[in-house]
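Here's the structure we're looking at; comments come further down.
Only one protein chain is missing from this complex, and each of the others stays in its spot.
Up next, subunit A:
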Amino acid sequence: MATKRKADVSVPAEESDQLLIRPLGAGQEVGRSCIILEFKGRKIMLDCGIHPGLEGMDALPYIDLIDPAEIDLLLISHFHLDHCGALPWFLQKTSFKGRTFMTHATKAIYRWLLSDYVKVSNISADDMLYTETDLEESMDKIETINFHEVKEVAGIKFWCYHAGHVLGAAMFMIEIAGVKLLYTGDFSRQEDRHLMAAEIPSVKPDILITESTYGTHIHEKREEREARFCNTVHDIVNREGRCLIPVFALGRAQELLLILDEYWQNHPELHDIPIYYASSLAKKCMAVYQTYVNAMNDKIRKAININNPFVFKHISNLKSMDHFDDIGPSVVMASPGMMQSGLSRELFESWCTDKRNGVIIAGYCVEGTLAKHIMSEPEEITTMSGQKLPLKMSVDYISFSAHTDYQQTSEFIRALKPPHVILVHGEQNEMARLKAALIREYEDNDEVHIEVHNPRNTEAVTLNFRGEKLAKVMGSLADKKCMQGQRVSGILVKKNFSYHILAPSDLSNYTDLAMSTVKQTQAIPFTGPFPLLLSQLRHLTGDVEEIEISEKSTLRVFNSITVVHDQNMVLLEWFANPLNDMYADAVTTVVLEVQSNPKAQKVLQPQEKKVDVNVFQNRLLKMFQDMFGEECVDFKDKNCLAVSVDGKTAFINLETRTVECEDDNSEDDSLREMVELAVQRLYEAMNPVM
């Protein structure tokens, strides 16, 4: 882990079949979700949260185990702190230069939720991981994506589904080289008043990374839970107590507000008891909620047209403690949800000693927070200033945190049947129980094999995916129907993870590539006589043509090299390809040889290619006159020479150099043979082999 992880095999990362999943946070814990996915040389980070129960750098995921500059893509599932709380730090204070995506609603709410968090954190400025300025500056680096919109970055295809849970929460499906992975973030398969249930993707993933917050628990029915909640609130205000509901300004608070507003509407006796929604950002937050109605369920969308349900009749905004007159029973919803600091903590500390009061914990509480602590019913609590106070107020836990429970998770997995399931975002024991239950569910199933993993922080899960490589033949190569065993040849074009085979001429039709030719020119200093060069080239090959180009002596050698004689040099030109290059080399060598051989330059004798016929005839005549006497040899006609010896005559055809006898006397062929031999010998002597 200290050095960069180099693959032991010599396979480059892009071709390797190894897929790595490593949680840097939320591995066997809840908080600081941050999961690294590595495949085919691509690195993706899923979520970047902080741990709400820890402070300072301790709250960060173990980012030191990766190099932020190598991360290509960062996907944020939703706006809860434990999924995006470290994003401003990651974007502004590390070397990360990849792209970040989240849904529109998530981005809008992220801005204000984290702003609220920065304000209410009571740690000193030194300890703060980032400031409001960092948060503002990070906004430009974040890109948005719509639900079901497919985007592609660096060869990674991804899109998202509704996850329920909170407004804008998404489950991301990622596809690299045909391998699909679904990251659920936090999700719920139960619809509530304003959010839809998580969708079941139509595409089945090979790997599922899922939350396991509630492990093997089963939630109580929605109606029962709502009834219990309303009854508890009613009881508390009936006994003249104050009811505190700590929640973050945005998220489940809106669901609770809808529930309370409806309950108050139905109970006129409660109309005098105020409900406060306390957050300095309340107005801004509600405006955001009203904007992103498209991310909510159909019921609410229809209701918005008639009568905006988010305009509450019985709930008022409370900006701070100063605006609050604490007389008589009331219901206050204040942030933060786990009471680490801020208004909910202040109110808690001022109300906890009175047994008429009550606090309702309405969401999941992380280890190490006050909310989690009071669920164990301690005798006393420690205030922010260190003072100890007895805990007399009632504490109820009614979870509206909209996480999946065992029934929903197993139904989800049954619908998708992913071969690999990775559990994150759950306490160690809960997660272990869930893993065991899932394994048990499929252990007798012969058709479906599901491997369940629950890695600890920084521990990697390595999976192997052998992909099939498919190359599509396109263009003119695809014109004819092909048969098994037929050879196809063309150019293999690879774009990200798709392969095509094309004929070179089709390249410009289907790609940005084009065929081009390269023309080469070579100038060689040459001061010798050009005819000498010509003759030497003719020694090299018969394929030498003389052509005329603008008054300069030009040759065309091998039908591809153009040789131009210029002032003191020779210019070679040809279209580059392996064969022509070789010819050019040969011609260049000849030129250089002629140039460097001073003796050859002086010799200017051009050789006669053909023997002059007249000369040959005269010589022939002379030869036979010498052999047989002058009176025996005579020209019969232009092409025929007659040689008469002892009454026999041989006719020599000068063109073909064949000899025939007058009498077709087969007995005495000796004259004919002798004459023929003599003619051949003379001809060869005069016309030497080249």
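Here is the rule we use: a residue touches a chain if its C-beta (ideal position, glycine included) is under 8 Å from a C-beta of that chain, and two chains touch if they have at least 3 such contacts; residues count from 1.
Please note the rule applied: contacts and distances are computed from a predicted model.
Missing chain, UniProt protein name: "DWNN domain-containing protein", from among "DNA replication complex GINS protein PSF3", "Response regulatory domain-containing protein", "DWNN domain-containing protein" or "Transmembrane protein 9B". The chain that is not drawn here is touched, among residues A:His217, A:Arg356 or A:Arg556, by A:His217.
Only one of A:Lys93, A:Lys319 or A:Lys417 touches the absent chain when the whole complex is considered: A:Lys93. For subunit A, the residues touching the chain absent from view are 1-4, 27-29, 51, 53-58, 60, 62-68, 93-95, 127, 214-220, 224, 228, 232, 361, 367-368, 372-377, 394-397, 399, 406-407, 427-428, 430, 433, 437, 456-458.
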